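Let me begin by presenting the structure, written as structure tokens, before commenting on it.
All protein chains of the complex are present and in place, except for one that has been dropped.
Right, chain A next:
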Amino acid sequence: MPTTYQQPTERGYYGQFGGAFIPEMLYPNVEELRQQYLDILADPAFQQEYQQLLRDYVGRPTPLFEAKRLSEKYNTRVYLKREDLCHTGAHKVNNTVGQILLAKRLGKTRIIAETGAGQHGVATATVCALMGMQCIVYMGEIDMERQKPNVYRMRLLGAEVRAAMSGSRTLKDATNEAIRDWISNPVDTHYIIGSVVGPHPYPDLVARLQAVISEEMRKQLLEKTGSELPDYVVACVGGGSNAAGAFYHFLEEPSVKLVAVEAAGHGVNSGHSAATSVLGKPGIIHGSRTLLMQDEDGQITEPYSLSAGLDYPGIGPLHAFLADSGRARFISIEDEDALRAVAELSRLEGIIPALETAHALAALGQLGAGPDDVVVVNLSGRGDKDLETYLKYADTIL
């Protein structure tokens, strides 16, 4: 079967990227998921329950908002896909609602998750509360400090938050600990991965569950602009789940320019960056062959970004393929420019974005979009969780 951008091969490859490089201890769980996920997702009973929860619980469809003052500033037509208005404040819940229903059908009773900024952890804790399932979230010790409100939210929702103390004590290490937990609990536990990373079938599973974002965009664009197809779709990429969802139904539409925005941290060449598409080489992280930040010996290096949701040393294999094939353009944005974009959207449109999302907004000036071009920015999350950071950097922002 030839690879398309949307559909990986049976073994989970997008071009040379993907696969399932996992120890034997994880094989039965991952294989069970691989054999069943497509059937479960296609099951009308699953779809009915999933769609109903997306509508009544998550609050979908989310609006597509024409940002007129932002459009004026950049002399183009900017639309914002308001994933920040989802229940829990980010797109992450689209995936966790789907995966919790999947976990129930697989007969699992215990849920684990990793989280960086805490949005995926909150979205997982939320659906576990809804379904009455036990929930354990692994979070890097550093991230617990910089995203305190989300730690409290998870605990309030009944989840146990366990600090990942190894390595850089951020998202990569939280993912390691979640995988080790799954190795130790191979029978009753489902691991809800929060991004389009990890062994096959996770990248495809999460992309399909986030694809609702671009499915809605097409309908809304037709209504608002007269065409289903925009000229640009822009989204930030850490692991890449919101970008995968925003790109999904445009992947096979060559007229639509896809723009993935990574975190440059202090600058791509500063040694403190998370711009994987520039700094990474093919390698294996968390069971997937993808672009990966590593030293010459193949040791995974520690990424940096002020935003806790983007400092991941890899990107999903779909995105590695989009970068490698040139289908998507990758831009990297430094901390300070992201902070300025926070202020800009707040002042121009009355919307305070998450720091991750602000990276996508900061790329608007670099697109080269003309006055008649339609640009959709996926507004993946809201900024409440980042207020402490925004206060700390008030001099830059205000």
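Definition applied: a contact is a pair of C-beta atoms (placed from the backbone, for glycine too) under 8 Å apart; a residue touches a chain by one contact, two chains touch by 3 or more; residues count from 1.
Keep this in mind: contacts and distances are computed from a predicted model.
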Original post:
What name does the UniProt record list for the absent chain among "Tryptophan synthase alpha chain", "Uptake hydrogenase large subunit", "Acyl-CoA dehydrogenase" or "Carbohydrate ABC transporter permease"?
Top reply: "Tryptophan synthase alpha chain"
Subject >> Given A:166, A:227 or A:270, the one touching the chain that is not displayed >> reply: A:166
Subject >> Of A:151, A:179, A:256 or A:291, the residue in touch with the unshown chain >> reply: A:179
**OP:** Touching the absent chain in the whole complex: find that residue among A:300, A:318, A:354 or A:369.
**Re:** A:300
**OP:** Quickly run down the residues of chain A that touch the omitted chain.
**Re:** 11, 19-25, 27-28, 166-167, 172, 176, 179-180, 183-187, 281, 283-287, 292, 294, 296-300
